[in-house]
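Of the protein chains in this complex, one is absent; all others appear in place.
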Amino acid sequence: MTSVDITAAIDAAPVPTPTFWRRARASRSLMIGVAIVGLIVLAAILAPVISPYPPDQQDLYHILGGISSKHLLGTDDLGRDELSRLIYGARTDILVGVLAIVFPFCFGTMMGTIAGYYGGRIDSVIMRVVDVVIAFPFYVLVIALVFVVGPGIRGIFVAFAVADWVVYARAIRSATLVVRESNYVAAAQAGGLSDARILRRHVLPNTIAQAIVYAMSDIVLVIVAVVTLGYLGLGVQPPTADWGSMISAGQDYLTTNWMLSTLPGIAVVITGLGLSLIGDGLADVLRPE
Amino acid sequence: MSAVAVDTVLSVRDVTVSVLRGDVRHTAVDAVSFDVPAGRALGLVGESGSGKSLTLRALMSLLPPAARLEAGSVHLAGDELPRGVKQVRRALRGRMAMIFQDPLSALDPVQAVGNQIAEVPRRVHGRSRRQSWERAVELLRLVGIPDAPRRAHAYPHELSGGMRQRVVIAIALATEPSVLLCDEPTTALDVTVQAQVLELLDDLRSRLQLAIVFVSHDLAVIRQLCEDVCVMYTGRLVETGRTIEVLERPLHPYTLGLLDAIIDLDDPVGAPQPIPGALPELERLPGGCTFHPRCFLATEECTTTVPELSPARGAAPDRASACIHRDRLISP
Partner (left out) sequence: MSAVARALAPTGLLEVEDVTVAFSAHGARLVAVDSVSLSLPPGDALGLVGESGCGKTTLARCITGLLTPDTGRITLDGTEFSRRRTRAEHRAVQIVFQDPYSSLNPRLTIRSMLAELLSVHALARGSAAEERCRELMALVGLPASALDAYPVAFSGGQRQRLAIARALAVEPRILVVDEPTSALDVSVQATILSLFENLRSRLGIGVLMISHNLAAVRHLCDRVAVMYLGRIVEIGSREEVFGDARHPYTQALLAAAPRIRGEAGVDLPHLRGEPPSATDRPSGCPFHPRCPRAEDICAVELPELEPAVGTGGLAACHFRDERRVGVRVP
């Protein structure tokens, strides 16, 4: 029999892993992105407090005013304060952006996980449905759905629920296919763990990172879509402030009051940039080494 | 080890490679020197982190981006290889070639293997298409691929692992090198295929008078192919000499430890003895002799002085050890 003292062969103590928060703090993209988006979100939350005026307060004596001491960013064609509308617009667009992706995220992830893990006919069926949805040009589908359901925020939610989940499904399915073949999943199966438990604790935590990162850019996509729909008059309905309709309404005045269209546009860009940085940063941080 | 023998084809002196980890440069290969005469095979053996692969890559100027050649010189048949990647590559053409562990990733999946070999005579030696193809078929025969004219049209995925490795060797030989560097080329192969490939390398060595440097973690494989061996630990050479001698009468406690840890097929029921402790990380190398925390011979001196590789008394000139207590290992 061996005389090796097993305890004597103890290797060097394991190197401690930096916690998630430490790694998060170390990621510059993530921190900058969070800063940008955080500021915008903060502004949106504090809208009633920090806005100089209510967003729908009209002042027909002071329409299309430029920068002045009373209206820091001017007024629009109905005399409403641009700055206030920008801030309230953030509220609307970000809220819609985040809420609109909740269903696609959850449903898409679930479908992708099931398709990837079980394979076979289930996979075929789910992927064929995905193929059908993807075959439609995104905006055509969204606009058609909004037409059917009716304009406004509800239409946007429905449109995204139907059109947007497929991207998550595909991404998660690919990741699941890889994870399914890994030895730790095999070990979990050999360990007699139920499928539900394996999916929940062993598969999903190792695939969800992709969905989360995509979700960040998806929020941008939603905001842009809301803006586009607003521009087309199908989005958020007046008088609710929203960057899209602001851009659209300001079109006619581009030569005289260029800020009316441009500022909301810049706001969209900055928000998109912030979210992309968060997405990039998360992609790095969530990687398991 | 300063005098260079007359028929030495490859002469490596004090090659030092550093690796960037985080923001700090660490020495991964420390002043490694060896000579390889024509027609002889030298084994470079060590575990992970020994720097054996990095050494080979440094010779070919194929270091990964984080690694850098800090010092050292390489002479091929007396000519010193210039620094600078482009110049080295040009200088190496047709003189030194390298083969790697995974033949599948070394081959272009969308080109027939014959073409991949023929590319060398066509581009390097300027031969015509037809001549190059004939040369390719000839090389396939040389490396023992049956039915070579037909097999030359095959794609890598149609060939087995052993065949692919032979094709890789054929490509390396197409440049008509005098030195062949091998980085664990048989590790991924089945044992019977490994035996064939080792036999092939041995045959080529003597037939073409190739100088071979063979990197492996497997002492038994090195025993099959290499007359000479260098044992590496944490980037330094700890023992060198003729393979048979090093394996039968090691002069360094690490070599001894390795031999005790290995179960040999012919060995009567000896229980493998693990080497105590663990391989140190590159960032936390022990001071003095890096092996001292694991060494049963270690004394105070071992923790402070870095031992030099010095020739063993009364033995062949290239028999050397980097242990100051080597005399205690010599059994009566």
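Each chain carries a letter (A and B) given by its place in the written order, and its residues are counted from 1.
The rule we apply is simple: a residue touches a chain if its C-beta (ideal position, glycine included) is under 8 Å from a C-beta of that chain, and two chains touch if they have at least 3 such contacts.
These figures come from a predicted structure and were not determined experimentally.
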{"item": "From B:98, B:113, B:232 or B:258, residue that would touch the chain that is not displayed", "value": "B:258"}
{"item": "Options A:26, A:45, A:125 or A:187, residue touching the unrepresented chain", "value": "A:187"}
{"item": "Full-complex contact with the absent chain, from B:219, B:238 or B:298", "value": "B:219"}
{"item": "Positions on chain B where the hidden chain makes contact", "value": "47-48, 160-163, 190-196, 198-199, 217-221, 223-224, 247-248, 257-269, 271-275, 278-279"}
{"item": "Where the unshown chain meets chain A, residue by residue", "value": "1-2, 4, 6-7, 9-11, 13-17, 182-184, 186-194, 197, 201-202, 205-206, 288-289"}
